[in-house]
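Note that one protein chain of the assembly has been removed; the remaining protein chains are unaltered in position.
For clarity, chains are labelled A, B and C in written order, and residue numbers in each chain start from 1.
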Amino acid sequence: MNETAGKAAPEDVGRGRVEALSDGVFAIVVTLLVLEIKVPHVAAHDSLAELGRALGALSPKFVSWVISFLTVCVIWLNHHRLLKLVSRIDHGLFWWNANLLLWTSFIPFPTALMGDYPTNRLAVSFYGLVMFLMALGFVLMRWHVIRHPDLLQEQVDPAGFRGATLRSVAMGPLAYAAGAGLAWVSGIAAFACYAAIALWFVFPHETRSRR
Amino acid sequence: MNETAGKAAPEDVGRGRVEALSDGVFAIVVTLLVLEIKVPHVAAHDSLAELGRALGALSPKFVSWVISFLTVCVIWLNHHRLLKLVSRIDHGLFWWNANLLLWTSFIPFPTALMGDYPTNRLAVSFYGLVMFLMALGFVLMRWHVIRHPDLLQEQVDPAGFRGATLRSVAMGPLAYAAGAGLAWVSGIAAFACYAAIALWFVFPHETRSRR
Amino acid sequence: MNETAGKAAPEDVGRGRVEALSDGVFAIVVTLLVLEIKVPHVAAHDSLAELGRALGALSPKFVSWVISFLTVCVIWLNHHRLLKLVSRIDHGLFWWNANLLLWTSFIPFPTALMGDYPTNRLAVSFYGLVMFLMALGFVLMRWHVIRHPDLLQEQVDPAGFRGATLRSVAMGPLAYAAGAGLAWVSGIAAFACYAAIALWFVFPHETRSRR
Partner (left out) sequence: MNETAGKAAPEDVGRGRVEALSDGVFAIVVTLLVLEIKVPHVAAHDSLAELGRALGALSPKFVSWVISFLTVCVIWLNHHRLLKLVSRIDHGLFWWNANLLLWTSFIPFPTALMGDYPTNRLAVSFYGLVMFLMALGFVLMRWHVIRHPDLLQEQVDPAGFRGATLRSVAMGPLAYAAGAGLAWVSGIAAFACYAAIALWFVFPHETRSRR
């Protein structure tokens, strides 16, 4: 149903089921993120002040959660756009997609770590490192398609695809590497960097609309 | 497959996959809610009285869970009805939908908080605040569609859609704001208010059947 | 796509999305059941005897898990068979389906409770009570369809459907009520009863193949 007839090889994987698996992972990750925010324990059950302070103390967890939520939505969107350019999924592309899912499914751990230790530079930098590996996953998927141009939809221009891949290195792995480095100078700046990378994809702009 | 041909722009997002992502989040949230109800620890393993008392002490958790379960089903239903009126999903509508999913995926936290601190007015009011933001998410999605009427299915009357949007402000954000305010007067009344809002959507009535 | 054209009313809910929501809940419940089995803590990390004993002590948890796993698969199968007989889903059937999902999504709690307190009669009986309410959910869905025979697929014989509904009362709520009662006489017998109800659906037999 979702396959482009005529080009499929017997080793190919059904695109519909790869999308279903990936969408499932994205939906679960995005929802599990909240489970890492535990209800605080407060001795005086009815005390507004105590519960208010306890909720306030969770604010780094809330910030980490919102950044990761937006980031997983961006991953979903970019994944969706990438697969729309691809006509079929061969054995190699399946495994590069699995590599992307590996790092995406790992996101709840660095999110909780950064939320629990917002002033620990290692924790904040570790978050950027995982995001770097996730973003590199996209580049590796694109690289596999460039080396196997028969995987591209016929109407897609290979040169334009290569150009978009180059740009995805800059606004992906490089940006997260910068954020992970920044964490050693200022934790707040690294938080802002991680948020800015996600927001860059939320707000439409020229570069992307020309694809 | 799910797209209405002819109107789609290259920046559009596949409606089938947005529905799959959203349905995934709704299904996961609705199921995760139970995970916040922990099996009680009872010293005398075979004591009926002790286990019975421990289960009874969980009753605010059970009530919170049922209210949130119904509420997420209502969100699913209203989301489904809204997307049926829309012919395609552009970049903006995708992100307003993501905003709705953000607050929906957060629901397990205020549900557990209200279940753990049913007599703390801040906890009960916080639940209403999150639901207010979730319900506002629907209004913002509808507002985006009103500003981009080409997103509406052709057979949908724009004036009727605007009227339904106005009504959705009343039976959505305003109702939850009232509940969140009520929590400062009486926790029980706020519980009842949150339950009543969900039940209003469960039982069919005139206003909605005329849409 | 999944709707039977011609009979659909504007208030109807898309069957494809109700199936997706329900399948999502079933898949998540079946997988979450394992999360209630916690890795035991053992002081001597390399001791085979200690870890062996700790795993052995988990055996009531393993048994509860397998019974609930099989039961959720049976729910999936019966839900699938019921929806195949239905041509469309109206507002009422959506909410009776939601009632079934409520009790199904609750299953991890009584499963963990029975696994933690296998010798406490209240815990073992509570499991049967939740399953009774779940099984009653199927009867209520079928009852709604009987009262609205236009929801039935045209090729389905209403008299046969009513007969199958009567039988579903016996091998559903009544069987679980018996198990919940048995728990007060013998916990082991109740475990066996819960397992037998699930296995009754696993192994094909005359009654069902005649539907």
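Brief remarks on what is shown
Here is the rule we use: contacts are C-beta pairs under 8 Å (C-beta built on N, C-alpha and C of every residue); 3 or more make two chains touch, one makes a residue touch a chain.
Just so it is clear, the structure is predicted and the values come from calculations on it, not from any experiment.
Of the chains displayed, those contacted by the omitted chain across the entire assembly are A, C. Between the chain not shown and the residues A:A49, A:L122 or A:L166, the one that touches is A:L122.
Residue A:L113 is the one among A:V39, A:L93 or A:L113 that touches the chain missing from this view. Among C:F26, C:F109, C:F161 or C:Y176, only C:F26 touches the chain that is left out of the view. Residue positions on chain A in contact with the hidden chain: 1, 10-11, 13-14, 17, 20-21, 24-25, 28-29, 32, 35-36, 91-92, 94-95, 98, 101-102, 105-106, 108-109, 112-113, 116-117, 119-123, 126, in rising order. Seen from chain C, the chain kept out of the figure touches residues 1, 19-20, 23-24, 26-28, 30-35, 37, 39, 42, 45-48, 51-52, 55, 66, 69-70, 73, 76-77, 80, 84, 202, 204, 209, 211.
We take it that only the chains that are shown with their structure count from here on.
At the chain A-chain B interface, residue numbers used by both copies make up under half of all numbers present, so the two copies contact each other through mostly different positions.
In this assembly, the C-alpha centroid of chain A lies 36 Å from the C-alpha centroid of chain C. Shared interface positions of chain C, defined as residues touching 2 or more other chains, are absent.
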